[in-house]
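A single protein chain has been omitted; all remaining protein chains appear in their positions.
Order of writing sets the labels: A, B and C. Residues in every chain begin at 1.
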Amino acid sequence: MAQVVPAERDLRRVIGDADGSGDRALDGPGEQELLDLYRSLVLLRTYDERSVVYHRQGRIGTYAIFWNHEAMQAGAVHALEDDDWIFPSYRESAIGLLRGMPPATVLSWWRGHPVGWWNPADYNVASICVPIATHVPHAAGLAWGKKLRGERTVAIAFFGDGATSEGSFHEGANFAAVTDAPLILFCNNNQWAISTPLSAQTRAAALADKAAGYGIPGVRVDGTDVLAVYEATCEAVERARAGEGPTFIEALSYRAAPHATADDPRAYIDLERVEEERARECVGRYEGYLRRAGILHDELAESIRRDATDAMRAGIAAAEAEPSADPSLVFEHAYVDPPTTLRSDWEELKRILG
Amino acid sequence: MAQVVPAERDLRRVIGDADGSGDRALDGPGEQELLDLYRSLVLLRTYDERSVVYHRQGRIGTYAIFWNHEAMQAGAVHALEDDDWIFPSYRESAIGLLRGMPPATVLSWWRGHPVGWWNPADYNVASICVPIATHVPHAAGLAWGKKLRGERTVAIAFFGDGATSEGSFHEGANFAAVTDAPLILFCNNNQWAISTPLSAQTRAAALADKAAGYGIPGVRVDGTDVLAVYEATCEAVERARAGEGPTFIEALSYRAAPHATADDPRAYIDLERVEEERARECVGRYEGYLRRAGILHDELAESIRRDATDAMRAGIAAAEAEPSADPSLVFEHAYVDPPTTLRSDWEELKRILG
Amino acid sequence: MAELSIVEAVNDALHVELARDDSVMVMGEDVGRAGGVFRATAGLRDRFGPNRCFDTPLAEAGILGSAVGLCMAGWRPVCEMQYDAFSYPCLDQLITHVGRYRWRTGGNMEFPLVVRMPYGGGVRAPELHDDSPETYYVHTPGVKVAIPSTPADAKGILAAAIRDPDPVVVLEPKLHYRTLKGEVPEGEHVVPLGRARLAREGEDLTLVAYGSMVPVCEAAAEELDASVEVLDIRSLKPLDEDALLGSAAKTGRVAIVQEAPRVCGFAAELAAILAEKAILDLQAPVLRVTGYDVPYPYWQIEDAYMPSVARVVDAGRKLLDF
Partner (left out) sequence: MAELSIVEAVNDALHVELARDDSVMVMGEDVGRAGGVFRATAGLRDRFGPNRCFDTPLAEAGILGSAVGLCMAGWRPVCEMQYDAFSYPCLDQLITHVGRYRWRTGGNMEFPLVVRMPYGGGVRAPELHDDSPETYYVHTPGVKVAIPSTPADAKGILAAAIRDPDPVVVLEPKLHYRTLKGEVPEGEHVVPLGRARLAREGEDLTLVAYGSMVPVCEAAAEELDASVEVLDIRSLKPLDEDALLGSAAKTGRVAIVQEAPRVCGFAAELAAILAEKAILDLQAPVLRVTGYDVPYPYWQIEDAYMPSVARVVDAGRKLLDF
């Protein structure tokens, strides 16, 4: 009888328990880098928490909350160089902040304002992908195309557990594997796709078990352990740059917030489990680690948080200071060389708008 | 570093070498059943070889050759009961013969004649699926739907190695796994998708390695060993009926004939390898096994072949005796309750055709 | 009769039809535990069990493809696509199989499935939550397409689609899901496909629309200083050609309003029918007021994209002045 063999069953961890048991030191990052990573976590956390407030205040539209996903996003991005490309889903909407994108840009995106649309080449961050998993082949194509040009660029695509059910995920992963593309398939397994639990999404014991089907390594990490994510991604980047092709990383966490501001999870979620997860959320875990290691103390933490809060305050102010968008933009940007009808349509509309 | 772990690396075999070393007896099938299996193989082989001739004679259209795939088709179907459903691709176009479908029906299909369209419920054989892998979700839905109704029906979907790259394969396999559908995913891995070799299709060491990603067993068999195919499928059927869900079977063979009558593989294939494969083709291998076991002798073999040839002769005669199709059929069958425009379109066309 | 919103009417239809016929089942992303992201399927899982209201994996082609197989097993699946633009992955199954399978069996098997989804813009949503994809569906042979504009029709047309022996795609105007309320007959209520609805009678000008554009036309009719007829097509395929030609014959002036991009939109089909069959009745050009041939814009400027009352009024005036 055939067997189902797991890829890497045990979750990789670097950060230990609250009492410090199990903490592991990482080769590589020094104090400054560890603190930079903390800054990124705090920036993302602050972005997320402020955005929920802004939404309630009617200052941004529907918003996909990423509370407790910060460790996956920051841990993975810190393993990359700035030339490496990031392909985010809506869940990683603010990941550009880690590449210097102004908060106002991301806030504008959620405000449905055209200044929220950026040039991917400015940050090596692709546009936010709204339809599930359809950006996975883009990332495969970019990684492969860069390799064909002799560049050493690596790409990473972020997607969720639900996304692994889509044909696009499958086709993109296979393309990347077949072309030995330097791609990291980063699966944020928060165990929910809106109201659908992981058990209704797959029968696989672990999502990383999918990797073998593409002939690539499948790695499992604790997605709330930013250092484990960082370490696993570093290894994947190394393999990719060495020409060894893609890696599938499954980062296990738990969605401890609503799917988005429009969602009410009380109808389907286990609230006790949510409480547990909120108690061990990823920013606090890392903060504990840094404090235990003597790298972080109250004052510094406070100033990092203040910087992030200030950045957000400036960001929303800048976003709100944008003049309202010109309706002529309806007709812009779809084509380099548009059909002439778009011009006459705009002339007519202008006349009617008066 | 993560590992790529195979499902079942060694090919399962029952039939030994030409000298008889390695032959294994199967529990289960008696002499009659073994001979019935032989009859099926010969019927398929005869269908295939005659069809290539008919095509050359201009009596059927383009035809997808399945020479040396007979063991996979017959071996798997013999493991089923008649109530079980078969979902063929174009490569299994004549599989209905094993369920009593007249050769004329299949020949008519390749002749582009409406009498080649059958009612799937008459044979529990779905329509031939032309677009790659798109029937996999159909098979998943049928298997699941039958289970929901409390029936004990099992379904099997046949597809190729190339098909495993399609999103439809992935989505169908996952649906079947998640619903514990009694489905057998039967992959005819003949190592080519037209001119594309397996190595350009996947980086997986074995296609059966994909099974773990769906949380289902992945089995590998020698696809030219009809008894190995039979045995592995019997086990998969048993699991399915026991409520244990789908099995992925990878049957390894080699496409030792052109993809279809329109294809010239000399541009891309290794002709020596083809010769080797032709020398150990599946019908001859089974014939050797039966002879060594004393079950088959010249006279019986001859009469079985004659029956098949007679059936084909009668089949093509019947297909060619069909009156030519009525153009009114253009407007039939798309709808139970068609838009009225179809009727007026036909009235107009009739007037013009005169 | 109860006063219901459109999404409540959809929910009502599903409750009635699942109770009436135990081969009807609902499937889709988040239709079960959550009752659908718009709550169109609320209460079904509790009432009929998880097999009759099934939370699928996140895979639209898988949903529609399995639905084909479910039909073969005797079910009548009602598939929800979560949003218009997320239905595109299912187009392959729709075109290659849903519209052809019955034909492929020589008319021997039926595929009485329904694909339903919220469609259209104006809801201040991020990208790809706003499309009007009816052309992709209506151009596809073997499927029927309907787009209701009122709560009563939302219920009655969905019921008709579920009972129809052929595959039917139903697009529901999400802009009015909760904002448009109306009387809806209780219990079984079926509005046959293939019949247009005269939303407003008039003599001078016909405004033709369906779905979310019907209220826009009604408002424009109010503003225009003429006797304006508003024809709600509601069933795109089969189409009530007689109603269209009848109204054109009566008024001689027709504007067609659609939210989708213009090129090859359904308004083009209606205009082409008029150009062929009403040419002697027409006293003016046939005008189309449509979305533009560009991606649906980010929401701060979506109002400029959507056919507005002002644009319809402008077209109406042009026709009346012609």
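Just so it is clear, a residue touches a chain if its C-beta (ideal position, glycine included) is under 8 Å from a C-beta of that chain, and two chains touch if they have at least 3 such contacts.
The model shown is predicted, which means the values in this text are computed figures rather than measured ones.
Novice: Can you list the shown chains that the hidden chain touches?
Specialist: Missing chain, whole complex, touching shown chains: A, B, C.
Novice: Among B:His69, B:Arg111, B:Lys146 or B:Arg255, which one touches the chain that has been omitted from the display?
Specialist: Checking each option in B:His69, B:Arg111, B:Lys146 or B:Arg255, the one touching the absent chain turns out to be B:Arg111.
Novice: Of the listed residues C:Leu70, C:Val138 or C:Leu175, which contacts the missing chain in the full complex?
Specialist: C:Val138
Novice: Taking the full complex into account, what residues of chain B touch the chain not shown?
Specialist: 61-62, 90, 109-114, 116-117, 130-132, 162-163, 165-168, 193-196, 200-202, 262-263, 267-268, 324-327, 329-331, 334, 339, 341-342, 345, 349, 352-353
Novice: Could I get the residues of chain C that touch the absent chain, sorted low to high?
Specialist: 61, 85, 88-89, 91-92, 95-96, 99-100, 103-104, 127-128, 135-136, 138-142, 237, 260-261, 263-269, 271-272, 274-277, 279, 282, 284-288, 292-295
Novice: By the contact definition given up top, give the residues of chain A that touch the hidden chain.
Specialist: 85, 114, 117-122, 126-127, 131, 134, 136-146, 148-149, 155, 167-168, 171-172, 174-175, 178, 332-337, 339-341
Simple rule for what comes next: only the chains that are shown with their structure count from here on.
Novice: Rounded to a whole Å, what is the gap between the Cα centroids of chain A and chain C?
Specialist: About 36 Å separates the centre of chain A from that of chain C.
Novice: I'd like to verify one number: the distance from the centre of chain B to the centre of chain C, where each centre is the average of its C-alpha atoms, in whole angstrom.
Specialist: 40
Novice: What parts of chain B, by residue number, touch at least two of the other chains?
Specialist: 167-168, 171, 174, 178
Novice: I need the residues of chain C touching at least two other chains; which ones are they?
Specialist: Residues 56-57, 59, 61-62, 89 of chain C each touch two or more of the other chains.
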